[in-house]
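I have a structure I would like to understand better, so I am pasting it below and will then ask my questions one at a time.
Apart from one protein chain that is not included, each protein chain of the complex appears where it belongs.
Chain IDs A and B follow the sequence of writing; residue 1 opens each chain.
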Amino acid sequence: MMDTPNRSRDAASFLLVRPRWLSLLSVLAAFGAWWGITTFALVPAVLLPSPAEVAAAAVDILRNGYRETTLAENIGSTLWRCGAGFLLAIVTGVPLGLAMGYWPRIRAATNYIVQFMRPLPPLSYVILLIIWIGTDNRSKIALLYITAFPIIASSAMAGVRSVSQQRVQAARALGASQWQVFRYVIWPSAMPLSFTGARIALAAAFSTVVAAELNAATDGLGWMVISASRFLRNDVIILGIILLGILGIALSALVLAIDRRVVHWRGIE
Amino acid sequence: MNKPFVEFSNLTIEYPSRDGPVVALAGVDLAFSAGDFVCIVGPSGCGKTTLMQTLAGFLAPTRGRVALAGKPITGPGPDRGVVFQQPALFPWMTVSENAGFGPMVRGLRRERREKVEYYLKLVGLWDFRNRYPYQLSGGMQQRLAIVRALVNDPKVLLMDEPFGALDALTREKMQEELHSVWRRTSMTVVFITHSVEEAVYLGTDVVVMSPRPGRILERLCVDFSRRTGERDDIRSIKASPEFVATREHVLGLIWASAD
Partner (left out) sequence: MTEARAITQGRSRLPEWAITGVSVAVLIVAWVVATDGGFVDDLFMPSPSSLWSGFMDLVVDGYKSRTIWEHAGLSLERVLAGFVTGAIAGTVIGLAMGYNRVVEACFSPFVEFLRPLPQLAYLVLLIVWFGIGETAQIILLFLTAFPVSAIAAMDGVKSVSRQRVQVARSLGASDWQIFRFVVFPSALPEIFTGARLAIGVVYATLIAAEIIAGSTGLGWVILDAGRFLRSDYVFVGILAIGLMGLSLDYMLVAIEHRIVHWAGRY
């Protein structure tokens, strides 16, 4: 097989269809299958509501809300918890990570705690947080904070430690002070890995927020889905899943866009 | 000259880009016979790699034709071995597995053992046959990449700046090794380089290309490489007035074309 400069030898071009349209087609096919299964009652209607029912539920919830909460409130409180925990983790985790990367002694004194926390599933201490703090919003935010913090701190640390020795030496030789070396060499060099860590941490926090809304919550998308399952409102569950999926994609796209802007040199070296 | 073995006729290559097509090669006509050692030099970006990729069969001509032994080229094949500037070894295979990759994929078992042993011994890698590429030095890796191409017995060996990343001493040694292999076989070599000295020293033909869009500026027949067969000292050849004059002539062509 031969590459021609003018024509991609891609199978997609043989089909004369652009990959983007194929993706759309494949999503439509999935919806078609869903519609077919429900229309011809291939599975009991209790188990799988039809697309129309889910759409109706969406309209109903948009108009009347779900059990005295509006959809905007639910989305808002989920995002608020997630964002608050995440931002707290950034504000504390990035400085600690940078310090751990820069000063071996600080790393020696604190790194083992961070590394022990990292592989622990966040939900394993949800109950502990409830015992310590209670069931209100603060314990949920604390849970998301603990989820995001070790990821952010260790990637900021790895970022500092990945700085090329030569670059530091070059800056020193050019007369940069310690602070300037940090400001102009170490900090920007640590950014790509720090941002990668922030992206992973936000994804983890978002996954955990739904779990955090399991216990004693009265709003949030996670709460809506859980509560719907108790009332066998499958249409609301599916609506919640779709909303959470879209929100998840939007969040990661947002962070990726910020990443591209700030760390525009990523992957060029 | 009798019937050409490799023939580019009116070869034009355009790369598509956002601001319209980039013409990398514009009507290249070039032919050479079997057994030639063709060195291609030219300023950076003039289309040397592009030329090699069409002969290798990785790139189809936009216009024109590339033929090997009278047959147009339709894709890569074991009759043409390639060596890049980066060794592009398979790091998950040992040295001897890398060397024997060609016969292995073509199902030539017996041939594989003999050839691998012969060439690895020739370039001094036999003792390293069970190591992995990352355990070799840069020069050794490049030798292995050349062995991997040679073991397949190609009719044409295509090399794109194969010694570009090597230090001066290793480079001269490798030139000698390549040269002695070429003398012993009937192989045709197409050798791209940035070093005019290397080109004039190694080639039977030196092809000088113009800046983009690439064309053939001049083609010189030289015979320093045939002389080394008489075991002349490599340093004295490179210092001889004749060699220096040819080298300066080629350099002058490139400098003039750059203005």
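Of note:
In this section, contacts are C-beta pairs under 8 Å (C-beta built on N, C-alpha and C of every residue); 3 or more make two chains touch, one makes a residue touch a chain.
Everything quoted here is computed from the prediction, not taken from an experiment.
Interface note: of B:12, B:86 or B:170, the residue touching the hidden chain in the full complex is B:86.
Contact with the chain that does not appear here is found for just one residue of A:114, A:153 or A:210, A:210.
Contact with the chain that does not appear here is found for just one residue of A:168, A:191 or A:262, A:168. Of the listed positions B:105, B:239 or B:258, the one in contact with the omitted chain in the full complex is B:105. The chain not displayed touches subunit B at residues 56-58, 75-78, 80-82, 84, 86, 88-93, 101-102, 105-106, 132-134, 145, 148-149, 152.
The chain not shown here touches subunit A at positions 1, 10-12, 15, 19-20, 22-23, 26-27, 30, 47, 101-105, 107-112, 116, 119-125, 127-128, 130-132, 160-165, 168-169, 172, 178, 181, 186, 203-204, 206-211, 214, 221-222, 225-226, 228-229, 232, 234, 237-238, 240-241, 244-245, 248-249, 251-252.
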